[in-house]
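Structure below; questions to follow.
Yeah, one chain of the complex is gone here, protein chain that is, but the others are all in their spots.
Up next is chain A:
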Amino acid sequence: MIGAALNSLTLASATQPEYPSIDDFLPPELLFQGTPFAINRIILVRILATIIMLIVLGVTAHRVKLIPGRWQGAVEWLIEFVRDQIVYQVMGELRGKRYVPMITTVFCTLLVFNLCGIIPGFNIAASATITLPLVFAMWCFCQYWIAGIREKGLGHFLRDELFPKGVPAPIYILLSPIQLLELLVIRPFSLTIRLFANMVSGHLILGLCLSATQFFLIDIANKAMAPFGVITFAAGMFMFLFEALVACLQAYIFAILTTAYINMSFPEAD
């Protein structure tokens, strides 16, 4: 099967660019095939990214000093950004304190995983399978249910969510199922799909630009199309930077929406 794939690849490279496909997101298992611990390329990237992140941040935390150096200053800026600009901004300090570690975990991990998509050698976001965003979204799901039940009790929580105040009674026929759907499905899956689709599309577009550049500038014998290769290279550079932005932005959106969903489970003081 691998041989056939290689064959088709070499065949393709001669006549047309080696375009990226959704197969990139379903790579063959490399280790422990067939077991629940099977590792494919994306999971390998994920494990490596995790190890690197833990080592870098762990060493930073181990050597943390009262008077910060430049690197520690940058890490502290990141921690304070998540704490002040995401958590405290949305839910305030009193409620937010409990959720700072969770949101920091979500933001930092997704940021590193998303950035793997533009790190040469990795070349694919560690968050680019449906499962990883889903796992993080389920964490968020559990947290906002727990928060709702703890703060209001299950009955109160469901009543507030399914029958919002100030709505005429007949509307509830339409509104309540939508609200229930929102609470059970839409929130976690919108989080998941948003992140996953961004990572997939980013990889596909960046891969498209770079593979076209490779093909038109280097592989093809007829160099008449070389100017087009230059254009695709410029587009590839642009997409590279754009993906860096998207990686940060999606981590930020995921973190701030998680915070907002949890915050919605708290009773509104009015």
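Heads up, the rule we're going with is that a residue touches a chain if its C-beta (ideal position, glycine included) is under 8 Å from a C-beta of that chain, and two chains touch if they have at least 3 such contacts; residues count from 1.
One rule holds in what follows: contacts and distances are computed from a predicted model.
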Chain not present in the shown complex, as UniProt names it (candidates "ABC transporter-like protein", "Peroxiredoxin", "ATP synthase subunit b" or "sulfate adenylyltransferase"): "ATP synthase subunit b"
Options A:Q85, A:T131 or A:S190, residue touching the unrepresented chain: A:T131
Hidden partner interface residues of chain A, rising order: 22-23, 25-26, 29, 32, 35-40, 43, 46-47, 50, 53-54, 57-58, 61-62, 64-66, 75-76, 79, 100-102, 104-105, 108-109, 129-132, 134-136, 139, 200
